[in-house]
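Notes follow the structure.
A protein chain is absent from this complex, but the other protein chains hold their places.
So, subunit A:
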Amino acid sequence: MAGSSPAPRRSHQWQSPQRSAVLGDILNDDRNSESRHRILLEAAKKEHDRVREEAERVYRDHLQKEEHAKLLAERKKEEERIRNEELLAAERFRLLALKEKKVEIPEIPPTPTAPEPVKKTAPASTTPGQTPTANGTNGTPASPPTLPPLKSGNIFGLPKPQATSQSTSLPSLTGLLAKTPAPTAPASQAPSTVAGGSSLFGANAQANGVKPPSVQDVATETTLDRHSVIHKNLKTLRKSLADQAKSNKALKDRMGDMRREIRKSVGQLTGGAPGVNRTQQSKITGLLREALANNVQSQLVDPSDYVIEPRPATGQNAGPLPSLFLYLLNIFSKATISQFINEAAARPETADPVGVCVAATFSEPDFHWRGAPLIDILLAKFRIVCPVLFGYRGSEKTEQGRARLGWWKDNGRWVPEQQHMDRMTGLGAGFAAISLRKFAMSKKQNPYPPRNYWSAMARIVNTPPADMSSTQCVVLKSMIQNYEIKFIEAYGNAALAALRLCLVEFPARAVDKTPAVHSLEVLGQLLRKDAGLVLG
């Protein structure tokens, strides 16, 4: 540490008075005394300590600076990573959305009534600029674009006008369900609205959820009627099978056993590791194949009676199918819905394996008709047992309202509230289990893709506050609980915005703060507590 030029400095030092004092000290008489020696040693030691301390301080400072720099670098790296992941997620989301859109195309039917709306779907979804919540927007990493619509409460569309349309559709349903004397009104009503509107059920919702309201409900109405018609046709089919069995012994011998086997297999499905339900799945598939082979010679019937939209006569199984096969699909659908009502009502998580089984069964190409799944059979039943998923509303305090909400009667009396709400819980979970299945890794076609979940959710949260019912809240809650992750996987940021709407804003808007409304908020708290999902 000595200077580069020791000599001059030393001379300088010699001149300093202090130094000369030091020199004086050194040259002092007692310079060789022990005490002197000690003092000097002491001083040296002090100096040494001082230097060492200083060095250590500097070293610590240096370390801290280094640490800080490292943290900064790491933070940058993390931020970079998050940015990349967001980009990736956005990209993937866009890709998924695109894939789903592609799925739409084959459904375009040539017949004049139904096809038009479907065609509409495609263009609507492919033009992303139109709507703020469109897939493209969701895809971008920054969430702000999705948030403003959320705040204004119209992520799913414009609530008010839709409400209007909904209430229009209600009377017709009433006519169907409760057999109240209002058939003329709906009949005259329906055509006029149809003329006004142009699109079909779900068209807008599927793409992006934002839709011109009037169009949407008209669409809903047409399709809903069709669901009920299918439901009736299925009853006729069941009767026809019973009649056939009277004259066809082979059929009679087999039919009951097949029905019971399917019911039992659906009941045996459990959660757990993948493959845990392989036996049950192959049993169900096997029975359906057996029915398709039709060795027992059940009559052939035209499946058109059991699908929502007419289908062009192309693809596999384009002709009539064995009635036993359709009957068993009906039994299978019935068994799954009954499982939701009886089991998932008490423990909603049990719906999931059943949903997997539904997806696996209806996506089986051999069971398709004219290139598409026959899942409308199941949906027709869903529409009857849980109408709020399909946009129906009603007051729980009125006879007609209850009928519209799918509140069951038992021996002419409404079943107790607890039982009704239980059933709705199971059905909500069941609907999510069916509509939120991921087919990204599968070659098969998803028989009921997530856009249906989105639109069902939209139909509930777009209810004007005064028309909200506990039934809707219960269904909404159970279709979210345990499915928040699958929903977010499917829709990314848009799902978060939707969840906030469902669990924060929708309950906050409620006029009547029933326990059911409150339980939506509690679900929000649970997600925060258990999953760290803060919806604000």
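As a working rule, contacts are C-beta pairs under 8 Å (C-beta built on N, C-alpha and C of every residue); 3 or more make two chains touch, one makes a residue touch a chain; residues count from 1.
As a convention for this text, contacts and distances are computed from a predicted model.
Trainee: Would you mind picking the UniProt name of the chain not drawn here, from "Anaphase-promoting complex subunit 11", "RNA helicase", "Cytoplasmic tRNA 2-thiolation protein 1" or "DM10 domain-containing protein"?
Mentor: Its record in UniProt gives the absent chain the protein name "RNA helicase".
Trainee: Considering the complete complex, identify which of A:309, A:376 or A:396 is in touch with the unshown chain.
Mentor: A:396
Trainee: Out of A:286, A:319, A:365 or A:416, which touches the unshown chain?
Mentor: The one listed residue touching the chain not shown is A:416.
Trainee: Take the complete complex as the reference. Which residues in subunit A touch the chain that isn't displayed?
Mentor: Per the touch rule, subunit A residues meeting the hidden chain are 160-161, 163-165, 167-168, 171, 182, 185, 189, 192-193, 214, 256-257, 259-261, 263-268, 270-272, 276, 279-280, 283, 335, 338-339, 341-343, 345-347, 349-350, 395-402, 410-411, 413-414, 416-419, 421-422, 425, 464, 466-469, 511-512, 515-516, 518-519, 522-523, 525-526, 529.
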